[in-house]
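Mind looking over this structure? Questions follow.
Of the protein chains in this complex, one is absent; all others appear in place.
Our next item is subunit A:
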């Protein structure tokens, strides 16, 4: 992949250029705006990478289900009568209408409204047909059962699907990102849950722009000045470091297979174990208890990492787990090269007291989401960049070189994005 940088990308399917001698890493803007590139991404990335489906906590009991569109495909994520988790394509085997049309619920089975075909919640065909219309053994071979998504696997409550039957296991695919997921999953002795009220929104930009943005420490100071104005006023003094005097190293970590995380320490409070003066004595006392619990259960070193460090992680190609002023799970899909559908959730400890939960959700909303003080400005930046890429023919390159020559890139460098792009190029560029 070490190629000399040309003024204009050649039409040979090379979009990513890395030149370590010159300290330069460039990505062709054509990769963001071309519908042909998107078609290739669908084939080479979305068809065979593990894609996030949902969290175990979203289906609390047997028979619970939810419907979700994953990479353009309508799916049912449910638990059957035995409590087993399943993923089905939400399409009737008969003539194709969706068999589940509500967002979520509890159902022993699914009945298609079009012609009344019915299925148990384990996907088995369960329709009583009148005599003489179909062969007696009709459907006994499973041919008119709901079609399962080829692969459904989970890690620590995070469920993923893969449309490629031959894919490696999700654990192998997640590689070193498992360790970072652990730092989230281990935050509570009771386990973690998705908070009600997911945020679904769209962005008029290419999906890869959102991946880059989700772990871009470099942009924060400029793009999010108004958030930091608010934060410094809200915190009410310097963040209280009595409990967390230990230093956090700012770094970017390659988690393999295109996954990466940046780790550092930001000025906001962390609802898990880093208090701020605005939370008062009560907040400080709550946090002290949580910190002690973490240390007892996980040891001082892991407790320190969970409590003191902020992490923005990108799991290739389209899952973000940001453990920052709150925890957000964010996944997104290209509808076209210039349109993204985003789903975002807040993750929190099960059984968290109401006051803690409120503090966490306030923290989330201050920064994150369509009404936050930061996300709308990210959206504006992404949309602005995407419009700018209309000039790709004459201004062809994005520069992602920051920190390329460093032995230890920090969370203000761009190594995490290079991890993404190297994997993207490996899958997309013909050798």
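Going forward, a residue touches a chain if its C-beta (ideal position, glycine included) is under 8 Å from a C-beta of that chain, and two chains touch if they have at least 3 such contacts; residues count from 1.
As a convention for this text, contacts and distances are computed from a predicted model.
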Protein name, per the UniProt record, of whichever chain is missing from view ("Sugar ABC transporter permease", "Aromatic-ring-hydroxylating dioxygenase subunit beta", "NADH-quinone oxidoreductase subunit 12" or "Potassium/proton antiporter membrane subunit, CPA2 family"): "Aromatic-ring-hydroxylating dioxygenase subunit beta"
Residue in contact with the excluded chain [from A:199, A:275, A:337 or A:410]: A:199
Contact with the hidden chain (one of A:44, A:251, A:357 or A:427): A:357
Residue of A:105, A:280 or A:376 in touch with the missing chain, whole complex considered: A:376
Residue numbers in subunit A that touch the chain omitted from display: 103, 195-204, 223, 225-226, 229-230, 233-234, 341, 345-346, 354, 357-358, 361-362, 364-366, 369-371, 373, 375-377, 379-381, 383, 387
